[in-house]
Every structure is written in structure tokens, then in C-alpha cells.
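Of the protein chains in this complex, all but one are displayed in their positions.
Chains: A, B, C, D and E, in written order; residue numbering restarts at 1 for each.
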Amino acid sequence: MDTGYAAYAAWILASASLVLLMTPGLALFYGGMTRAKSVLNMIMMSFGALAVVPPVFILWGWSTAYGEDVGGLFGNPFEMFGLQDVPATDYVYVAFQVTFAIITAALISGAIADRVKFSAWLVFLPLWVTLSYLPLAHQVWGGGFLSDAASGLSAKVFGVVDGAAEIAPIDYAGGTVVHINAGVAGLVLVLILGARRGFNKEPMRPHSLPLTMLGAGLLWFGWFGFNAGSYVPDAENFDLEGFVGETGLVWVNTTAAAAAAILGWILVEKIRDKKATSLGAASGVVAGLVAITPACGALSPLGSLALGLVAGALCALAVGLKYRFGFDDSLDVVGVHLVGGLVGTIAIGLLATSGGLFYGDGLKLFVVQTLIALYAVVWSGIATAIVGFAIKATIGWRIDTEDEVSGIDFVEHGESAYDFATTGGSPFKTGA
Amino acid sequence: MDTGYAAYAAWILASASLVLLMTPGLALFYGGMTRAKSVLNMIMMSFGALAVVPPVFILWGWSTAYGEDVGGLFGNPFEMFGLQDVPATDYVYVAFQVTFAIITAALISGAIADRVKFSAWLVFLPLWVTLSYLPLAHQVWGGGFLSDAASGLSAKVFGVVDGAAEIAPIDYAGGTVVHINAGVAGLVLVLILGARRGFNKEPMRPHSLPLTMLGAGLLWFGWFGFNAGSYVPDAENFDLEGFVGETGLVWVNTTAAAAAAILGWILVEKIRDKKATSLGAASGVVAGLVAITPACGALSPLGSLALGLVAGALCALAVGLKYRFGFDDSLDVVGVHLVGGLVGTIAIGLLATSGGLFYGDGLKLFVVQTLIALYAVVWSGIATAIVGFAIKATIGWRIDTEDEVSGIDFVEHGESAYDFATTGGSPFKTGA
Amino acid sequence: MDTGYAAYAAWILASASLVLLMTPGLALFYGGMTRAKSVLNMIMMSFGALAVVPPVFILWGWSTAYGEDVGGLFGNPFEMFGLQDVPATDYVYVAFQVTFAIITAALISGAIADRVKFSAWLVFLPLWVTLSYLPLAHQVWGGGFLSDAASGLSAKVFGVVDGAAEIAPIDYAGGTVVHINAGVAGLVLVLILGARRGFNKEPMRPHSLPLTMLGAGLLWFGWFGFNAGSYVPDAENFDLEGFVGETGLVWVNTTAAAAAAILGWILVEKIRDKKATSLGAASGVVAGLVAITPACGALSPLGSLALGLVAGALCALAVGLKYRFGFDDSLDVVGVHLVGGLVGTIAIGLLATSGGLFYGDGLKLFVVQTLIALYAVVWSGIATAIVGFAIKATIGWRIDTEDEVSGIDFVEHGESAYDFATTGGSPFKTGA
Amino acid sequence: MKLVTAVIKPHKWEEVREALAAAGVAGMTVTEASGYGQQKGHTEVYRGAEYDVSLVPKIRLEVVVDDADVESVVGTITSAAQTGKIGDGKVWVVPVESVVRVRTGETDEAAV
Amino acid sequence: MKLVTAVIKPHKWEEVREALAAAGVAGMTVTEASGYGQQKGHTEVYRGAEYDVSLVPKIRLEVVVDDADVESVVGTITSAAQTGKIGDGKVWVVPVESVVRVRTGETDEAAV
Partner (left out) sequence: MKLVTAVIKPHKWEEVREALAAAGVAGMTVTEASGYGQQKGHTEVYRGAEYDVSLVPKIRLEVVVDDADVESVVGTITSAAQTGKIGDGKVWVVPVESVVRVRTGETDEAAV
């Protein structure tokens, strides 16, 4: 092992910790957007992911994603069941990867806020991770069908050079595996579950925007681990300057896109609604980070600014669609993660400094990126539909409508989020 | 100095920062559980630890923990008084260790919420750190009585091999020094101070569970530094693969135990109370992290899952004891830290992949682990009792009962936590 | 490139991430101190900095700070416009530095809370960063007039030795560039803008102190990156022990000063107001961190304790001045950042273990430190006045007085921060 | 003049407001309240300890009306707020001796 | 019918509720209120600036009762809420002309 690799290890440990923090951050980001009577349930959906995904990942997840390839679709889940025979030096990868699986699953919860039985969610999590997340992770990062493998999609379309696809698909940190995947899953579940009572009639205002802003801040912070931690080193022949240069570029691009996307989002708001909102700024942060996720290693900082600006503006426009089409994607998982994920994944074909159309390298990469994006949409759609309908047909997804009105926090968790009563013996409670 | 050591330094700097963040995280975790009229005092007890412990640690703390051994019990406090003559390269250890002392002291505050004079707490802190924390730190990590020293407890019981105890006691990151110590201190103080007015009669609901969930998230995040930062390298002969492999394993085990403990805790709730609560999930996180703290370097990920599950369930059952036995351990420091710390420390004797009973290595390690746990209980109990009674006899611990009812925040700090009044000139205030 | 440098890269990546988090942290720290009707605007001023400063920094900021020197005052903004020709390995510095520019600009917002058009703030940001922040960054860290350059201020006063000033001015992490600069800018803007309606008449209580405490915790955490990340390595000839020793010392000093400053601040309160407040503790944290910022590499831990204690006490006294002199520095940017920045920068002349008066090295360093502090006051004052008056004369700074009373959150952002209504269809909203 | 005070279920507020507007009532004052009655509160459990939340959230309306309108206003509220389940609330009427509109100083009928 | 309104100290709420229940009062409406009177508020200090919090937290109860029960209800509340210290609160009685139970439309005595 090269000495420089120890530095990488220090960084990936920090990165894994940062990405783990993203899920509590997401819990607050989403939680602030719900009404006070359902904030705890929203937070609990993220904590459910934190509880369920790690055992799944340790038992068969790592192996399904990174085990011996089965038909380009997934790894052999039994090969390293329970992490047996995983070399000690691979644990840092296990650490990093488990956090991705957790946050991806947790992202979905925003689409189906306020109305899902907690038990149904706990059953959904391992099934969905197993059928949708792990196979896609394998296909993209584990040498499967969406990678540059000679048997992969890109190789089939544009041929093979030196044993790998001529045009290597680019998904640096998870535009397909994470964001398109979670976005599609959210959409499919919304269609299966239906809208909240009162959707598009009653106001459902965020109950605490400072909580949402805090969540956005933690997400941005954690995203540095997500993106810059996704650098892949050669342990034996560590490329010092590659490590320093690439992680630095990724960091700068991540910030550039997030910043520009705030501007993009609030600009749309200023024009359309006359006011730049804080919820818009928080949403812009996330939209920009989503879009840059697959692209962060392939763009220049200027390209990242452009991508962020466009992604912020497009997502700001996209979140209105649910009212037009009547699907209650409660906290805009589709509008932000699916749209942002698609924008980022496909824009690589235009903006990549090496391979991008705007840099004079033709349309091939653009085609490949579009194909992997669409493939991810289809895979995730089918996998989620299977799990979603199975749960609907068995234990059922929804709580009673009356319970929805009185508030899911009490019904599912027996708690109320807040009690600001002025005195101990006081009879008041708020937020239930 | 080996080049690889610089990577370790980068990691321990990050780790120290992470552990420092745990104390504000704890402040929120605890603060959310109090009533609105005492949240500031609860937070201030943690900030008190942040203010008082660093000077103590810089002045005589480092020296008492890591100075020249005095009878196996503590280090010479004057040897490196004020950090004089500490080699520059040791400052990263000072950094890391001071954060442990801060959080350990702060943990105690949850047991005695809502009723303690802030001045009494500020006096308690340096005394308790000096008499209980620093000696135990020396005994466990400074080569003292609970280490594998030839003059130590384990050596006395099972003999010496190659100048060290045959059976090296295992406390990777502080099951004894931190959690048993804080848990016992909490219990002893509760017994000395007595219950809050209205304990077991009036409802004392958490006033903001989102705050508690946020705190739990920050604690989990910080705990990676706590556990994975506790790796001990050889500066001159840096073991690259050891560093990468062991820190990675510790990280994975930490997450495994926290996740499984959420499941353990909410499973007990679901069975007993019919509902899985968010407070239960947050508590499970902490219970799992407490239990894995001493064990994180000695178990496999599967063992860590098992430990977490058991610890979560046991702590969920343990927090009810205070109502049975009538001691007002307000925020369950005993139920979580003492019980979790004991479970983790002792379970090592069963689950350690090297030395554990379940791995066919007999009972010796189990006996040693039980002994060091009991020893820590006794040391901490006596040290805390001395300090606790001394304060009771002199300046006194408790605020007036009437002040307790009207709220400690105003009485001790002259503030109220919240003011959600809708307009500037409005006369209302909320939260005491 | 030296292998050890990779470890530094891991640390500066972590540090840049930590410093980025400081701005959301600041948003909460400030946000908690405002009234509920203006918390979103306060947070948005920080998010505005997060949105506007990165594009500025990528376009011409890096070049203006670190480009080819122009008269000792600033770098050539066009040399590396859009980061063109920046070597890949420099991106980690770009990452680190952009976060400094963001937080410095955001700090100013506290002085002018509750009353500024969001559009005016968005215009102010790029202008101020360009005219005040970037030139000062160049002058101090880019080899300009406040550095040890042979053509610099110190060299002019005390002469040159070996091609550099005999007495090298010390500003480790930004006492002048960041804190004096932001503090003066706050003061100048307050004087240009005027006070809030009701200043010094109506109570303007913090609406959520737990939010402020959380912000203080995140700031402290992020500050480790700010200070310990400011270590400057030699990439080709990496000094292992220098890296480990200096970053460790800086970390310990940072914590020592913050802790002692809490004590300093609440001691003043206890004596003056009879109660130690949580707002005081949070403020002490920041005051101590501000003061140690320039000094963290030059003092011993004991010196840092002393500096923190004094800075905490002085800032606690200074925040009252605004009532005496009638300038509405709403959240005490002057009292904390200007005063703390001056104390820290100048005290180096006394407390530096090498060069400080108290260590027998005479008054020269003290004189130099005082001069650079005053120079920064003047530069920042003039630059801010130009921008401030220009905005006043054109688009104007203030919102309507009536809007100020009804709350800037709704007026500028069309939102209200909180809605704790107990039920979905309920008509109540709080915090607007 | 009379003062009609109504305590209703919070999620009925929107309907009551619309019904009153339709009936020509242009102004009212609303407060958040908690009710105690046949409709029971619920029990919450925190770390195994049960908390009885005995009160249920209600909305309390006050409408000052002309004597002639009392019956219709009471009727409008009653029918709009009705769900038929326990806890629907109460409406009561109290005599008012005078009313002033602060802005203009107008009194009684003109002030409502 | 009468409307009894009582303003009491918050920590007395539980006792008042129990006393009323024992006296057969099955329903009431409760609001959070702030009181101003001989009992003074307190002063808070933030960064050296003093804030006068002139109001003190109170609980405000409304109970509609039969004419016959007025005296006993007022007495029950008064004795349960008494601490003897300044700020114990006030109870006042107002005539009620009619009451309706929203759920059933029952009126007056039957509605309480």
C-alpha cells in the first residue's frame, strides 16, 4: 500500500462521516417543511433508514453491490454475506457506501409525507434498497451494465476500445444511482399511494423554515463528503497530484453549483412570485448539489456555475408541476431530485471538459449520458412499482384519513413535536 | 516520524473537532427533552463544561491523565502543568483528549436537570473531572491500574506475559472512563440532590423533539471521531494497513451498533407501548453508540449489530426503573450511559473476535471486563459522592422549589428560551 | 510533491468544509437573536452570501487576492479570471479561501438586521467583497502591503532583513482581513443606514436562544477548520513535524480561548447583571474565537487562555456601547468582531511566544500589530463607505418603516418562519 | 348588540368562516383555545412514561352582531361546524351594551 | 345560564380542573393568557440590555353554567386556585342568553 493512500483513508473516513450526517440533515430539511403535526413522522422516516439500511448493507448489501457480477445486473449477495472475507482495508469503502444507501432511501420519504404507516415504511426500506438501489449501484460503480465495462450499455452502443467502452459513462457520485433513483421511486410511490387529504385545497405550509435552512446547511456540508469523497484512488500506486487536484476541483465545483443554483431558483421566484424566499434558497442549494453530483469531476468551475444556475431555475419551475398534474409529491422529491438528477446526468454530455458537446467533442457522451439516465428511470420505476404494489396489496400503505387530519405524529408515534407551554402544570400543547 | 503519521494527524484533528461538536450536540439532545422553561439551563450545563474543562485540562488535566504514574492511580499533575514541556507533536493528543473530558462531564447534567444552581455546577465540574475523570483516564489509557500494565488489575488476576497482563482489558474509546463514569456520577448526584418537585406526578414532556433528534444526529456524527479517532498509531513505524483497516472497521461497527440499537429500542416500545417513538429512536442511537464505544475495535460488524440490538432493548427497559425505584434521573443518564456502558464493556468478554467467549476463547476476558467495569463503578461512585456531598454541605445544590416551578431559565440565567410573539411590541413571551 | 502533502490536502479539504458550515451556523446564531418576524431575512442574508460570493470568487476573486501584485494593494483580477490557468493542485486553496470570503461578508449582516432590502444586500455583497475583502486578503496573505514583503508596511517601519520585513506581521487566520474588516463594515453601514424603528425603546428580544446556541456550537466546530486549516505547508518539502505540531497547537489554542472567553463574558454578566446568561455564553464563544483567530499560531495555550478571558470580558463590556452612543449595531458585530479582532491582533504584540513584549522581545511586534490593525480599520472603513453610500444614493437600503414593524420576513420574502398551529385547517400562524 | 362566542373543532374553521361570510358577517375575532369535555384527550408515552394530555385543541370565535342577526349567526355557525361527533363544541350568546370601532370612534350598529 | 370566566395561575390548573370535575362541571374552554396587575413581571437582560417583561402567564377558563350552579362553581374555582399570594387571579360572571351544543343542536341547560 502506498503511503499517500493513508491520506486518502483519512479523507474517506471524514467523508463517510459527513455523508452519514446528511440523513439527519435531510430529516430536518424535510421536517421543517411539514406541518407541526407530522414533523416527527417525517424525521422518523429518515431515522428508519438509518436503522434499517446498515444491517441490510452489512448482511447482503455490500455483496450485492460489489460482489461478483451476475449478468451485469447485480453482485452475488452471498459472496460476502455479513461482510465475511471482506479485507480489512475495504471497510473504509463499506463505511462510505453504506451512507449512500441510507440517504438515497431516506430521500424518497419526502414524496409521501404525512400519510404512510411507519411499519409499511420499515418494510419498504430493505426491499427497495435490495431491488432498486443495490443493483443500480452495482451497474454503475460495481462494473455492471451502466459502467464502462465491455459488456455494458455504452460499449454496446459506441463500441469497445482497450477492453472498455470507448465512451465511459460518467456518474461521479450518484446522479443515477442516488437522485434519479430516489426521484423516480418517489413519483411511483405517490402514484400508488395517492394524495394527502386536502392536497391542493388546504394550505400546507412549512411549520419551521429555520429547521429547513439548518437542514440545507447540513446537507451542503455533508455533500462535500458525498462528492469529494467519491474520488477513486489506486491504493498501490497512489497518484498524489491526482488526489489533491481532483478532490479540490470537485469541492470547488460542488460549491459553485450550489451557489449558482440558489441564484437560479430565487431569480425564478423573484420574476414569477415577486419575492425571493428562504425556502427557495434552501431548495436551490439542494437542486444545485443534486445536479452537480454526477458531474462534479467532469466540469470546470465555470461549467459548474452554469449547470447550477440552470438546475436551480429548472427545478424551481418543476416543483409547480405537481399541482398541474395532481400528484401529491409532498416535499418535491420529483421536482428536485428527479429533475435535478436528470439535468446533471445529461448536461455532462454538454459540459464535460473532456467529451462534452460544448467543448467540441461531439454528441456521443451526450447520448450515453441520456441513455444511462433513462435506463435508471426505467429500472427504478419497475423495481419501486413491484415493492410499492406488493405493500399496498398486503399490509397497506396509508393511515386512516381521520388520523391524517388529526396528525400522524400522535397516531403513529404517540408523541407531539413541541410543547411551548409556559409552565409545568399547564394544560397546553402545541404542535400536535 | 513516519510520513503516514501525517495522515493520522489529519484524521485525529478532524476527530477532535468532531468530538468537540458532540457537547453542543448533547446540549440540544438534552435541551429538547426538558420543558421549555428549563431548556437554556440544560444547554448551559453543557456550555459550562465547554468553558471550565479546557482550562482545567490545560492546567493540570493532561498531566494528571498522562503524566508520570503515581501508584497506578493518576499521573503527576505538576509534571506538565500548563502543558509545559509537552512536545509540539503531542498537541493533537491534548486536543483529542480534552474533548473527551468535556463531553463526559457534560453527560452527567442530564441526570440532574431543572434544579441545580448554575454556580454549584461550575464548582462541581473541575472537582469531578479532577477526582473521577482524570484518574480513570490515567488508569485505563495512561498505563494505570485498569490497563494491561504488569502492576494492573488484570495482571493481578490472570498474570503477566512479556511484561504485560496476559489478558489485556479492552476499552477502546471509553466505556469505563466515559460512560460508566458519567452514568454512576449521574446516579450518585440524583441520590444526593433528590427529585424535582412534581417528579412522577406531573407530566414533564419533552418540549421540542426535533431539537432532540438534531442532537442525536450530531452525536452520531461526532461519535465517529470519538471511536475511530481513538486508534493509537506508532508514530515512528506507522502501520499503514493497520490504520486503514482498523479505523474502517471501527467506523462500520459504530454505525452497525447505532442502527441496530434504534431497532432494539423501538421494538421494545412497539411491544410495550404499541408505538415506536421518535424519542425512542433518538435514545436508541445513543444507547447503541454508548455500548459500542469500548467494543468498537474488538468486534466484527455482525457482533456489533448484535451488541447494538441488545443494548438498545436493554436500555429501553432500563429507563423505566427510575419510576419503580423513585430516583429522578431526569433524562436517563443512568438508564442509557451506565446501563449501555456496562453492557458494552462486559459484552466484549463474549463478543470480542479475539478473546471472546462466543469465539471459543474462554471466560478470562469476560472476567477482566466485568472487573474493570465494577472497578469503574466503585471509583466513580466514591469520587462523585465526595464532591457531591461537599457541595451539598457548603454552597448547596438546589434552587428554591418555587423557582423550580416558575422555571430555572429565568431564575438562574435571567432569560427565556423562546419568544414567538407575532409582533415587535407584543407583550407575549412563550417558553417561561 | 511530497507524500506528506496528501495528508495536508485531506485536512484542508475537511477544513474548507468546516468553514463552509460556519455560514449556515452563523445564520442560526444570528437568526436566533432576531425577533420571530425577521429570522428568515437574517438567515437569508447569510444564504445570500453563500449564493453570491462563490461566483464572484471564481470569476475574479481568487485572482484579485492571489494574482500578480498590483502596487501591494491587490492582485490582477484578470490574470486568473474564471480560475483559468489555475493549477489543479491549487483548487484546495481556492476551496479554503472562498469559504473565508463568504463568512466574512455574512458576518456584516448582523449589524444591519431587520431593515435592509434583500436586493440591496445582494448588490452590496459583490461590491464589498471586491473593494474591501479581496484587497485586504491580498495585502495580508497574498504578499501585499500588510505582509512581510520588503515593500510592506512593517518593512517600511522597522526595516528589511534577508529580503523580508524584520518584524513579520502576524495574522494567522484573519484578525484583520476577516474580523476587523467585517466589524468596521458593520459599523459604517449602521451609521449610513440608521437605527431600526424602536431601537433603544422597544424590547427586541432573541426569539430562540436554542437556535443561537446551536449556531455557536456549529461556529466553534467550523472554526477548527478556519484556524487549524490555515497552516501553510511547503508542498515540495513537507515538514511532517511542523504540520503535526503547529496544527495541534492551533487546535488547542482555539479551544482554550473559546473556553476562557465564555468564562470572561459570563463573569462580567454575573457581576454586572447578577446572572450568567446563555446568550452571554454563546457570545463568549464567538468573542474568544475571534480574538484567537490571528493569534492562534503565535501563542502558548496559557497565553490563549489569557487572551480568551480578556477578550470575553472586553467584548461583554463593549456590546453595551451601542446604547450609549446610539448606533443600532443590532447583533453586536462591532462589539464582538471589531473589538475582538482588535484585541486579538494587537495582543499578539504582547503574548506571542516569539516576539511578544511579555516574552521579553520588546515593543516592535506590538507596534507592527497595532499598525496593521489600524490600517485594516481605515481600508475597510473607506471601502465600505464607498459601497454603502453608493447603494444609499441609488437603489436605497431600507425597507419601509411600516414594513419593519409588520416584519421583514413577509415583506421581503413572503414567508413566515413558524407555524405551530395545532391542526391543518387552523387559521393561526406564529412568527410573522 | 350581542356577542356570539363559539368553540369549534379547528379543522372546521375554514367552513365556518365561509358560511359566516356568505351570511354577511364581515368581522370576527379568533383565538386558539383548548377544550375540556366529553371528548377526551389522549395519552402520550415518552421513554415508557405516560403523559395524559387532557385537553383537545379548539378554535374560539367571537362575533359581535346586531340583535336581529343573532339567531341566523348562531344557526350558521352551528350547522357549518357540525360533524356529529363528540367535541363539536358550543355556542353561547351574551348581551353587549356598546361597541366602538377604534379607527373611527363609530359606535354600536355602525361599529360592527 | 351564566358564563363564569376565571383567570388563574397556570400551575393551579390541574387542581382547579379536578375540583370542578368533583363538583360536577364536565366541560370548559381554556385559553392561554397573560395577566397584568399587582403581580409584577420580571426583567431579563440580553447582552446587557434590560427587557421588561411586564406580563405574567395566566390560564383563562370559561365555564357556562346553570344559574343555580354559579355560586358553587365560582366558589370551587376560587378555593382551588388560591395560594394567598398576589396574582392569584380573578373570577367574573356574565349573563348568558342562550347556549347551543353544536353536535346536537340542543340548547340551554341541555347544551352545557
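The working rule: contacts are C-beta pairs under 8 Å (C-beta built on N, C-alpha and C of every residue); 3 or more make two chains touch, one makes a residue touch a chain.
In this text, all values refer to a predicted model and were calculated from it rather than measured experimentally.
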item: Sole residue of D:A23, D:A49 or D:V99 that reaches the chain not shown, by the stated touch rule; value: D:V99
item: For subunit E, the residues touching the chain missing from this view; value: 2, 5-8, 31-38, 54-55, 58, 60, 74, 77-78, 81-95
item: Contact set of subunit A toward the excluded chain (per top definition); value: 203, 205-206, 269, 272-273, 275, 277, 279-280, 283, 316, 319-320, 323, 332, 335
item: Where the unshown chain meets subunit D, residue by residue; value: 1, 3, 17, 26-32, 62, 64, 94-103, 105, 111-112
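Going forward, only the chains that are shown with their structure count from here on.
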item: Most remote chain, CA-based centroid, reference being subunit B; value: D
item: Pair of chains joined by more contacts [C-beta pairs], B-D or B-E; value: B-D
item: Angle (degrees, nearest 5) of the CA superposition of subunit D onto subunit E; value: 120
item: Centroid distance [mean C-alpha coordinates] between subunit C and subunit A, Å; value: 33
item: Computed distance of Cα centres, subunit E from subunit C, in Å; value: 51
item: Contacts with two or more other chains, residues of subunit D listed in rising order; value: 11, 14, 32, 34, 44-46, 54-55, 57
item: Per-residue overlap in subunit A, given as positions that touch at least 2 other chains; value: 3, 6-7, 10-11, 14, 202, 208, 214, 405, 414-416, 418, 420-425, 427-429, 432
